[in-house]
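With one protein chain withheld, the remaining protein chains of the complex are depicted in position.
Moving on, here comes chain A:
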Amino acid sequence: MANITKKVSWSSRADESGATGEGTPLLNGSEQPRHSRQLSEGRSIFQIGRLSTVDLEEEITSDEDSLRGRPKEIPHNEKLLSLKFESLDYDNIENQLFLEEERRMSYMGFRCLEISRWVVCGLIGFLTGLIACFIDIVVEELAGIKYQVVKQNIEKFTEAGGLSISLILWAVFNSAFVMVGAIIVAYFEPIAAGSGIPQIKCYLNGIKIPRVVRLKTLVVKVCGVICSVVGGLAVGKEGPMIHSGAVVAAGVSQGRSTSLKRDFKIFEYFRRDTEKRDFVSAGAAAGVSAAFGAPVGGVLFSLEEGASFWNQMLTWRIFFASMISTFTLNFFLSIYHNKPGDLSSPGLINFGRFESDSVAYNLYEIPLFIAMGAIGGILGALFNVLNYWLTIFRIRYVHRPCLQVMEAMLVAAVTATVSFTMIYFSNDCQPLGPEHNEEYPLQLFCADGEYNSMATAFFNTPERSVRSLFHNQPGSYNPLTLGLFTLTYFFLACWTYGLAVSAGVFIPSLLIGAAWGRLFGILLASITSNATIWADPGKYALIGAAAQLGGIVRMTLSLTVIMVEATGNVTYGLPIMLVLMTAKIVGDYFVEGLYDIHIKLQSVPFLHWEAPATSHWLTAREVMSSPVTCLNRIEKVGTIVDVLSNTSTNHNGFPVVVQVAGSDEPAKLCGLILRSQLIVLLKHKVFVELARSRLNQRKLQLKDFRDAYPRFPPIQSIHVSQDERECMMDLTEFMNPTPYTVPQETSLPRVFKLFRALGLRHLVVVDDQNRVIGLVTRKDLARYHLGKHGLEELQLAHT
């Protein structure tokens, strides 16, 4: 028993307190039952925390030391929380400056604000649509050139011999494009890697991911996605659109670019986290809607991911941004396709029309669809597990930029090789259709006038492959081709996701699903004698695509609507919903969704919809950090500078306390002030002494805080002389005088709800006399999560 108590973190504290001699034996005895229950909990936590890390560590003998003293080093795993992530300040700081500004603002001023919100949303939609259009056109042109060159080369060498040269040419082409894409991502902006959906999810959850909404990120993202799609990787350009939309929103709404050092002096009111985050949700929605031609799906995506802070007007504005975005894309694409004014290609991915009678479904097919959903869930879980192990490996071993670039190039080369080999050995020849759906038909060893059917799947951009799987005539693929394609593409896509290139996982998932779905449809038709009732394999391809996508990303409401909108047929709503539900239920049984896995692996303190179940017994006292660094209402500048420059703590919010003069009563809470505010105050030297000496000094306004937003200078860059250190600073005007507080007995779910619903960053825990005894932040809450063995606790780490 004693041995165990030493290992468990909480009970070791109990030890400590025992050592300080505060608890009497009697009291200890009385607490025994409760203590032991926590012990068992703590023990399981402890074991889980260790199990994954034991392998490479020395045997845990001196854990007493390591727990307290020197920092311990462990390999990266998913049970960590990184210190580099901070919360957004979503909560409004109602200090005196704010009230003053509100008083000065006229009625017209508020109206103008409202109007400018709409203008910003319109701009967001427009620019997002333009970016989507740009990506689409560039990808189409570049991919066209690439495939033409390779095709000509293959044709030449089919006749003359030397096809291995074509293979090398193809591989080199791919690697070259991907190299460019990977270099800009790995060396210039690593945050632009991947689809960006996990990052945006985190941002909407209220976490400030460093550099995620910068202009540089946007540029890298757009170029990167072009390179990786043209480079023939098993990726799509849809996920990155969401990230791009978010960056556009964050940029436009601020009316300036810190990177370009241009300030347009507009939208200054929106320069704070609250407004920015609202606009970012509009941007993400606009991105979804441009990517899939699904404006409602975009709104629901933002709702699903950022639902904690929401209001109706915002929803309406977001919908406006989405609509503008999809129709901007539509309009410019129609000009590009020489059909100006024809608004019929609403998204980057166009599933085509499912309207003919042959794609109607019947009641007896619903169980089949549900079965397909289950298959999708299982395959999706497999995909996620494989990708999880791969990502852990990548984080641990492939972390140097040059290695990441090399890895991406290798993946590109192997993708080309595998595709080529598949095409080369495929015997599936199909006659060319009358209207040439195939953009780059490869003949190879097929009879003249026929094309290689494997090549339509591999020798094409993934979007086109998806469409041909949905819409090609029954019989244009044989089952073997589809089976092989599914298998290889599954592993390729799984291998590709998580590389240091910016690219999404939506399209590959759809493609895998469409391939096995079509296979399913063909097999159904072949095992039943009456083939006409299973007429169209395209229908099953669609359901398979939905199932696979649902199994991988596990989105619910928004994904259903996105799929229905992209299909353009509302009658598919029911089967798609059923399929996605089944896929999620089955998949969640094994492992989480891909985005959640990646969020965890990034060690992000992510707050889910609900507090972990069975956590009601935890109270704020156990959750909070303590002791708290507090500041006095009138504080010495030296103290503030010291507190801020303390690198070991790096706190962001400080409760402000007031000492009742003359008495030795402990200080009481009277407000909360943020690091960013203190830095601005120090920069402007708002000291009591100076104010007295220079009466005409301009009063600090909210504008000064906004100008410094969002990149507040670090404390090191602010020079404070020795004399100034002795000055005093009055925080009364600037602090938030009414911070949210909870009593220490509040349960964890209650605290959690406050955080989620109000978007809090700091929550002060006070005792019955309003004395600060602790502070709850996001990381304190996010460390609890429900694992396989009950409640587990994550560890904090530097990353």
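Quick notes on this one:
Convention: a residue touches a chain if its C-beta (ideal position, glycine included) is under 8 Å from a C-beta of that chain, and two chains touch if they have at least 3 such contacts; residues count from 1.
As a working rule, contacts and distances are computed from a predicted model.
Only one chain is not pictured, and the protein name UniProt records for it, out of "Integrator complex subunit 4", "Phospholipid-transporting ATPase", "Osteoclastogenesis associated transmembrane protein 1" or "Syntaxin-32", is "Osteoclastogenesis associated transmembrane protein 1". Residue-wise, the contact with the chain that is not shown comes from A:622, picked out of A:100, A:622 or A:689. Contact with the chain that does not appear here is found for just one residue of A:274, A:417, A:645 or A:741, A:417. Note on the undisplayed chain: of the listed residues A:445, A:712 or A:740, the one touching it is A:445. Interface note for the absent chain: among A:273, A:365, A:407 or A:635, the touching residue is A:407. Mapped onto chain A, contacts with the missing chain fall at residues 10, 13-14, 16-18, 22-23, 27-28, 30-31, 34, 56, 67-68, 71-76, 80, 83, 158-159, 161-164, 167-168, 171, 393, 395-400, 403, 406-407, 410-411, 413-414, 417-418, 420-421, 424, 444-450, 603, 621-622, 624-627, 744-745, 773-774, 779-780, 795-799.
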